[in-house]
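There's a structure below that I have some questions on.
A protein chain is absent from this complex, but the other protein chains hold their places.
Up next is chain A:
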Amino acid sequence: MTEPLLGDAVPAAAPGAGSNGIAASDRPVFELLDVEKRFAVSRPAGFLKREKRSLAALDGVRLTVRRGASIALVGESGSGKSTLLRVLLGLAEPSDGKALYFGQPVNEVRAQSRDFARSVAMIYQDARASLDPRMTVTALIAEPLLHFGLCGREAVGERVAALLSRVGLPAEIAERYPAALSGGQVRRVAIARALAAEPTVLIADEAVSGLDVSTQAQLLNLLRRLKREMGLTLLFITHDLGVASYLCEEIAIMYLGRIVETGPTDAVLSAPAHPYSRALRHAAPEFFAPITDPLEGEIPSPLDLPTGCRFASRCPRVEEDCLTAEPILAPIAPGRTVACRHPLDAEDHPALPQITASAPAAGSPAGGAGVSA
């Protein structure tokens, strides 16, 4: 990790100087510029009355995804991670701000050609629902192959078999329907389908959560290998700090529609600067155990955000100035940014063991947050 891949406050790297050696263009793959996404919601307001309100699922989000980067997006449920992906993919129009793909608005790029659709593949959290239940595995994987003209009909069988073996599925499931597959197999089919288009960017929304540990480990290994072999740019949503550190070099931590901290994953996790990041880190001493109910204190409703720092109601370091104005994401160290008026520094973390991000051995129960130098 020689250059910051994340964070708008950091100057762009020189072309060709990417740590992985493939950064040919200095244009980031994705840029979110002060993106806001508000939903109109109505809620009861007294007897038989409903009040129309606007809910800010994303509130001033800045994120830069450079080519070859691997970024984990972490945060409690409801923090806006899925909404961020939807904006990034052009499935939701930002209410404010811009979502850019190589410098061009995502919606324009998508309307212009299929290149975006082919280059950017998505693995949904609910893999089963993302697969047409009336299609066989072969038909499902063949769809992107034929749609993007990657092979002729006669070669489909062969290509599907190759993709299935690549994701570790036996060839005989090719003629089955998703309903006849286990949860882990369905995820693999979804991954195979995403890879079929030979994408350069892989976006995954909790692609391994809810699976048993050994299946998670297999899929993480697979994704890591694919990232290495195909030079994929990876944006990975997860609840699980272990998954984040195993798969991603960068991490972005979200809280209530805002990114509150970014930086290299191991640096952020071993010495979090934002009190929220630290709380997350403390709540998950066991790696590969998703954070279920991590933090003390009520999470404020996104409809009634406090003035000032939105984490103030749960923050142990809160001071008066926190309540006056919202802290903005600002650099604190090379490659690291944080949105906090009183960030923690290294001395604040005597109790945190440094972590290694080794995947748990297949078959073992929730595995090791090992210690390494």
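FYI, a residue touches a chain if its C-beta (ideal position, glycine included) is under 8 Å from a C-beta of that chain, and two chains touch if they have at least 3 such contacts; residues count from 1.
Just so we're on the same page, contacts and distances are computed from a predicted model.
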> With one chain of the assembly withheld, which option in "Cytochrome c", "Blue (type 1) copper domain-containing protein", "ABC transporter permease" or "Alpha/beta fold hydrolase" matches that chain's UniProt protein name?
Replying inline: "ABC transporter permease"
>> For the chain not shown, which residue from A:Arg110, A:His239, A:Arg258 or A:Arg336 touches it across the whole complex?
In response: A:Arg110
> Pick from A:Thr64, A:Thr138 or A:Thr265: which residue touches the chain that isn't shown?
Replying inline: A:Thr265
> Looking at A:Ala45, A:Ala155 or A:Ala179, which residue reaches the missing chain?
Replying inline: A:Ala179
>> Touching the hidden chain in the complete assembly: which of A:Pro144, A:Gly257 or A:Pro302 does that?
In response: A:Pro144
>> Of the residues A:Leu58, A:Leu73, A:Ala99 or A:Leu131, I need the one that contacts the missing chain.
In response: A:Leu131
> Which parts of chain A are in contact with the chain that was left out?
Replying inline: 1, 89, 91, 110, 114, 116-117, 122, 124, 126, 129-134, 143-144, 147, 168-170, 172-173, 179-182, 184-185, 197, 214-215, 217-218, 220-221, 224, 245-246, 249, 265-266, 354-359, 361-363, 372
